[in-house]
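Only a part of the assembly is drawn; its chains keep their places, and the rest are absent.
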Amino acid sequence: MLAGELVLLKTSHRGKVREFIVKVCDDRMHTDFGVVDLSELMEKMPGDIVVSHKGQEFILQKPKMPDFFRHARRTGAPMMPKDIGMILAYTGVNRNDVVLDAGTGSGILAMYMGSIAKRVVTYEVREEFVDVARKNIESAGLYNVELRCGDIVEEIKKLDEKFDLITLDTQNTKDVIPHVKDVMYPGGFLATYSPFFEQTKDIRDAIEAAHFYDVMTIECTEREISFSPRGTRPSTTKVGHTGFITIARG
Amino acid sequence: MLAGELVLLKTSHRGKVREFIVKVCDDRMHTDFGVVDLSELMEKMPGDIVVSHKGQEFILQKPKMPDFFRHARRTGAPMMPKDIGMILAYTGVNRNDVVLDAGTGSGILAMYMGSIAKRVVTYEVREEFVDVARKNIESAGLYNVELRCGDIVEEIKKLDEKFDLITLDTQNTKDVIPHVKDVMYPGGFLATYSPFFEQTKDIRDAIEAAHFYDVMTIECTEREISFSPRGTRPSTTKVGHTGFITIARG
């Protein structure tokens, strides 16, 4: 692997999997299972094994978004994969797209977008959240995600760039919507996330006033199916409400 | 716009939206609303207007995956966006990934993957489906999707390439699974789609026998929320079962 590349190192201890995301470099990684010389990774490939000074074996893997999601520091309830999946599928965001995102929160949605799209600009108004998100984005090696501190309601008026997709998950989403078309390519997508009906209704009213089309609000529910020797059934482990996704086209 | 680029042309007639996906070229497009000279598109940008010889105005937009999905010819029930979204989110497929897909069907999942990933190889065993899928993939301008005719159970044994993600939606998925790890990067993802419980159970058994980890089977349900002057409520328009998504890690 090359210097600067990210690696997922996995090991098993007493039946429990422990994992670390590290950058290939000259440093050493100190763990409960001994010290790993990260420069050794340069001579390794995914699937190879690296051994700590205590003899503990770690397998090398390429980290993926679900790994970054699991390892991310959180500033609140992050958007869940099921809801991110709805936005990905219904906006069809692709390799050539430029995305505007707010509020960043812990950065999960911006990171997903950054792993797919050409460029992402994301705004977060709370400075303490910006710090956490910055670390998460850097840990994922996503240099195409530009994190800015500021209130999107004000900042969107100053932008002179156009975007293919605008994703909004903020308290004031309804106040941002009147300005969205000014920074959106014709045929671009708006995607909003809102936990409450009242908030979602305000968003729908703002979208209608701004003359978007193909407007749709959905709630996505996922259910795990459990397989065991006793039999197969939907999981008794439960899934509750997260939020409503509204998609509209400019 | 450049010659060869795809354009979505939208027009409105008697309150109904009509749309066409065309390639920028020297041809003419014949519609019920008159003839459009497609070479004119070279001097236009998304958001501009082009006029037919009958005076009908068409707006130019960049087509996106949801447009290709809507315009695709179908060979059967295609995988729905909600299910595609689950696969995208839980595998975190990204710009640098190489994807193996089977069976192609009408090509929708392969096209979504192709719009995100670096390269997609997709197998379809039924020749008549291959023709339809080829047209759909070409219409979407996805030159990184390689469509091959063949039975994945046999073909997977001959592959000497490695993939980050393998997606399977075939009758014989359970027979493919024993060979998946041979063509998967360590830490890669397997995602399968299966409508029935019995089939899903066979898939889970095969996955267990092949020692994958982080195995999860989910069913995703989406509900549209309807907003009207009478009030807000989950839609009485209904959504039924499509299939179960199983995700596993190699």
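Each chain gets a letter, A and B, in the order it is written, and its residues are counted from 1.
Throughout what follows, a residue touches a chain if its C-beta (ideal position, glycine included) is under 8 Å from a C-beta of that chain, and two chains touch if they have at least 3 such contacts.
These numbers were taken from a predicted model, which means no experiment stands behind them.
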Expanding from the 2 chains in view to the entire complex of this file gives a copy total of 4
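Assume only the chains that are shown with their structure count from here on.
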Distance between the CA centroids of subunit A and subunit B (whole Å) is 21
Interface with subunit A, subunit B side, in the complex: residues 8, 10, 17, 46-47, 59-69, 81-82, 84-95, 112, 115-116, 164, 185-189, 197, 200-201, 204, 213, 216-225, 227, 232, 234, 244
